[in-house]
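One structure below.
Removed from the display is one protein chain of the complex; every other protein chain stays in position.
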């Protein structure tokens, strides 16, 4: 039986991909960020050893153009290549999918009245590949298979926190009913506070971000009811990506144990945060 | 204020498009079918006069290939062309969209936790153009604007009847909150009983189809709980299209008045049925 | 939690689909298996592809990730075989439309009838569901 053994929330800033690809992870600017992920990299390699990661992220106008905007798209393909976001694709390994698990989750979710879009072939952008690099460094092949779950957090309205949390709960039930013995993690990525547009660009909110991390750790589900406007006012126009962390958190059940937590300001325009949680 | 004034359930058999396009609507084979739509055509033209039709249909591997399968896709574009399904596009007018209403509905539905896929540019196949021809004949331009709502009823699991009904209810609320004064109809298309594949092909079920029509007329919502397997066993593998009628029915509210009903066997492989309902 | 499953598991839900005589429900498993058959078929929506296909079917098929079994089934228009290989009728319709066949004629080839026999059955009210609803239940 497959089971979700842990969840990670993490930022997915494109510049971190550049740092990895150009070997700058130890320099003065990036050092403190990558050191914060050190514990997690070791834990993944030596202790957690997931077989599959359900990687919740958003497509940043890479696989989906302005023509088509799926609220929730689940990747049911066998392999995904790194997208060319305007400066050539990142030189990272192809991402191997898990079509069997992905189709099982997709079917289960539709039967639980989530209106999924199934996608088979797509390129994956920094939203997916940067967390992979942060967690696994620069191996010749990624040590896990990935079920990509792309959430629209660009065009409003994006899904509510409540809907995201409920989706996470349904994903956990779906994984549990998959007959193969698999160690599955779920990652929610994006955020934390950042605004990439307009005169207010550069907004960061250390206090709010840390309150959000606190909420994820506590058993209560107050985080699911944070309205869109609060993310927008408090965390910048791109902070809304944090609703994707709620899919991860919803999948872990009522209570969690925090294994690791890290926060650093800034990386490029963004507040970097990450948290590692286990179902309690 | 926009309002939903009526709903129509109707088959959308491709051969009926051929009959219209080749001027055979009065012959021995097609005559009884088109006569059944006569009442509806007159009512639409002289009495009902809708401004916009929300046209629920399924794409038959035309706009969406095997790569991408949206459960619910709503057309938010300005215009849709007739698809080439393998024998050239049907010679019908372009279908004019209503981007303002469509985007409003899309936004409202996402806020009510329907995980819509928004689509702007797509060709529309017989699932959409055949009902247009049945209701409006062969005009130089269609007399209504259309919001296409494409439902996956091809790859299992398709959405449940319950989910479809709930979507209809949410569409009605969305239309009601659109500020423009618009007379809006909603059509659910597809069905009735038919099976287009395998040794059991040609299955028709007059009794079941008519019970389904009865259920749509009665106030109760028993129809929403019919499981997929019942459609499959009783109405053939393609009879499942009738779940789309439940979106229409859900949008009309608790009780309805039946204005017209017609049933004819066969058209090609299919049982032709249509029903015209008003909120009571 | 809403669910279309009621008290069923997803495995029970899917297993019921195999209990319908003479019917292959287009499940995720079939969609996965038949992916390239269906993508090939959709390519015939473009007139230039139809021309190329008609000019040399085998050469056209060789451009697609298809097993030899799939290619043979496509070349021989063995639609039941294609269903087994994960083809879906709405995709395959692009193939029989390219051939100039109507839905009814193409569909009749999957039954044990000739097209005139099939047409007559349809004109007489179609195939009765009696005894064809369930293999196990025999009803």
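Letters are used for the chains, namely A, B and C, taken in the order the chains are written, and counting of residues starts over at 1 for each.
Please note the rule applied: contacts are C-beta pairs under 8 Å (C-beta built on N, C-alpha and C of every residue); 3 or more make two chains touch, one makes a residue touch a chain.
These numbers come from a predicted model, not from an experiment.
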| item | value |
| --- | --- |
| Touching partners, among the displayed chains, of the absent chain | A, B |
| Touching the absent chain when the full complex is considered, from B:59, B:84 or B:113 | B:113 |
| Of A:61, A:79, A:255 or A:280, the one touching the omitted chain in the full complex | A:61 |
| Omitted-chain contact residue, chosen from A:104, A:163, A:261 or A:274 | A:163 |
| Residue touching the undisplayed chain, where the options are A:45, A:84 or A:180 | A:84 |
| Residues from chain A at the interface with the omitted partner, ascending | 14-15, 60-62, 65-67, 69, 83-88, 154-157, 160, 162-163, 193, 195-206, 208, 227-229, 232-234, 236-238, 265-266, 268-269, 271 |
| In chain B, positions touching the absent partner | 76, 99, 103-104, 106-108, 111-113, 120, 169-170, 177, 179 |
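Here is the rule we go by: only the chains that are shown with their structure count from here on.
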| item | value |
| --- | --- |
| Whole-Å gap separating chain A and chain C, where each centre is the average of the chain's CA atoms | 38 |
| Geometric centre distance via CA averages, chain C-chain B, whole Å | 23 |
| Multi-partner residues of chain C (at least 2 other chains) | 2, 4, 13-14, 28, 35 |
| Junction residues of chain A, two or more chains touched | 107, 111, 113, 120 |
